[in-house]
Structures are given as C-alpha cells and as structure tokens.
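All protein chains but one are shown in place.
Moving on to chain A:
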Amino acid sequence: MTIKTTSKFLGAATAFTLLGSAAFAETEITWWHAMGGDLGETVNEIASGFNASQDEYKITPVFKGSYEETLTSGIAAFRAGEQPNILQVFDAGSATVIGAKGATVPVQDLLSENGVDFNIEDYISGVRYFYADNAGKMIGMPFNSSSPIMYFNEQALEAAGVEAPVTYEEFETVTAPALKAAGYVPLVQSHLPWEFAENFFSRHNLPFATNDNGYDGAEGTKILVNTDEFKMHWTHVKQWLDDGYFGFYGTGWNDNQAQFEQGKVGLWIGSSGSFGGLMKKDLPFEFSATNLPFWSSITEEGYQTFIGGASLFAMSGKSAEENKATAEFFRYLTSPEVQYMWHRETGYVPITTAAYEMAKADGHYDRFPAAETGIKQLMLTSGENTKGYRMGFYVQIRDVENREFSRILSGETTVEDAMATIEKEGNELLARFAKTQG
C-alpha cells in the first residue's frame, strides 16, 4: 500500500466516522422551568415522551425554582454565555425578555426556519397574542396557560339557595347576602393584580395601558389604573370586605385558596390551572366553575380574558442543530396528544383548537364540565384590549399593586389615593424600564 492510498483510506475512514456520529449522536438541549411538585412530574413526562418518540434529539428539563428565580437564573446564565435552549418565563416577566432584542429567537421564526408548520390561527384566540409582538408575530410559545375563573362550592350555593353569579351586580345584591346568611364567606380571590386588575381590564375591554396596552413599545407607555371604572370596582370590593361579603387572607395565593378548600367559602376566583390540583385533593364538597364575573354597568356582555401562566422562549446564541432540536420539541409539545395530556393532568388550557377538539371528542368535559370553563372564557368575544398587556418592570408594578390594594382593604389608604399612587409609581417604573432599552 502506498502512502497515497493509505491517506485516502484514512480520509474515507474519517469521513465515515464523522458521518456515523452525525447520524447516531443525539443533539442535546436543555429546558429550564419553574414547575415544581406534580407539575414538574408532568413536565418530565413530556420530556421523556419526546425523547422516546425519536432518537435524534434529547431534551433535559431542569427545575430552577419559582418563576422569578427561573427568569433571574436564565438572565445570569445568558450573560455568562451558558443559557439553556429553552427558558420558561412567566407573564409578568415577558416584557423583560421580549424587550431584550436578541436574547431570544422568536418562536414563529424558529419554527418556520426549521420546517415546522406554524399558523397562529391554530391557537385558541385568548392564547395567540399575549406573547406576540405588536405585529402579531409569536415570540414565546405559550406553555402553561391559564385564566382566572370562578370556582364555587356547590353545597354552599345550595344551602344559600342561589346560583353562581354572572355579574358582580348579581353577586352583590343576590349571591353574597344569601351566602353570608348561610354562614359562608361569599367570595375569596387569590391574586389581586391578576384577577382584580389585569383581567378586569380585559373582561370589560378597557385599556390597561397606553400604546396599545404597551405592545407598541416601552417608550411613553402609561398605566391606566386611575380610571372611574377601576375605582368603582375597588370601592365595591372594599365595601364587600366591610359587609362580610369578601374575605382577604394576604398576598399569597395559597393562603386564600386554603379557605375555599376548607369549605368555608362559597365562591373562589382561582386559576383554570388550579383545576387539576383541586381534583386530586379530594375536597369534602362538590365544586364546579364558571366565568369570571363582570360589571353589567360597564359592559353588557363580558369579553374574553387572556392567558396567565408562562411561556417557553428559545434562547439565542445556539447552534443550528440545537435550534432544530428546539423546534422539533415545540412541534411535539404543540401536538394535540401532548396538549391534551398536559390539559388533563394539570388543568392548564390546551393552546390549540385541535387539542381542544380532541379533549371534547374524548368526553373530557362530559366528565369534568369545570375543566372547560377556562377555554370557553378565552374564546369569548375579543376586543382591542383583550390580548393582554406588555409592561416593563411589571413584576415591581405588581408589587406596588399588591401593596396598595392590600392597603385599601386594611383601611390604610383610600381607593382614590391608592390608584394615584399606583399610577405615579407605575409610570415611574415604566419610564425607567424604557431607559434600560436605550
């Protein structure tokens, strides 16, 4: 064998080895999420389902703590060049991650570049635009999507001889007095900013912020809480508290939900995503759910609400193979089967119409009518103010809202002063956020 042929042979062998590794080695991607407990188990199930469905890609989910902790770890990792392929970011943090142009690859681009069909019309209407840009391009893939709905204790309503109210007027004049007389706390909520602010504006198709609710850019966006309708709502909420129609147990979600679970409460405004957890708890009473109420004095019919929860962002700075793997994972994740499984196990809404149809065909809603409430509410009439909001530093704005709403309820401030404070501090934060984008 001459030297020439040897090198040729070696070359061929190397080429063969390279080819082999390309064909057999899996492309590995990571997914940082904030889903603890049972939800985390379901996330792991989805990941292993994807890994088992093919042998080219392997996804590893990593639990990173609360929503805030997950976002902060993601940011720190990004600055160190160690970002995961997929980062779960919650609703209030979406302006931060979407505002940072170049931090993520818009999911719509990622999918189309990698040959995965994408049509925004396939998604349920309340889900479509929350994580989109102002042109309607989807930036983050909605993942655990939920909306605030009103659960009710059927025994309590029966004892009081009333039905779940459709409007707040009905609640105030009919439902609440009857429930109170029957010995129940008529109404409890679990997240004041989400249920009594953000979705209040959507339900009544009222603007929550200028610049198309903030979607048109951070520059000059102002929060619109100091309005007659919103102040009217809060004046009533405070009055309900004083009249014993409303119970408030602190900022924490669970402190309020616990009161409902103990059977002391007639109506509880929770998340459509609470459904799975409530079902597993084997409560000592029958419960069901209906839409979030609205004020008939503001609108004749209630508009749709938008999604809360979190979405998945494809982080930038990754190789084409890894991005392809991420796209394939999103294809798997949005398939009707996986969406229906996620919906069934957790109570979060399926994000596509196909998955919703599959759940219907399977008889899921005949077995659990309450499981359909969230989706139906997300598909109600839409308006110009129902797709959500996009405000920077919104985590702090939420903290301000929580603080001032709590003070209204404790009597430390008036509705008038509280809204003026939220408006002032909120606008300061928005202006500061606009400068971070500079």
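Everything below uses one rule, namely that contacts are C-beta pairs under 8 Å (C-beta built on N, C-alpha and C of every residue); 3 or more make two chains touch, one makes a residue touch a chain; residues count from 1.
Definition applied: contacts and distances are computed from a predicted model.
Within the choices "sn-glycerol-3-phosphate transport system permease protein UgpA", "Iron complex outermembrane recepter protein", "Hydrogenase" or "Transmembrane protein", the name that UniProt assigns to the complex's undisplayed chain is "sn-glycerol-3-phosphate transport system permease protein UgpA". Screening A:Lys137, A:Lys280 or A:Arg432 against the full complex identifies A:Arg432 as the residue touching the chain left out. Interface note: of A:Gly115, A:Gly136 or A:Gly250, the residue touching the hidden chain in the full complex is A:Gly250. Remark: the residues of chain A touching the chain excluded from display are 66, 68-69, 71-72, 75, 78-79, 93, 96-97, 99-103, 248-252, 255, 258-259, 262, 393, 395-396, 399, 402-404, 406-407, 409-410, 412, 425, 428, 432, 435-438.
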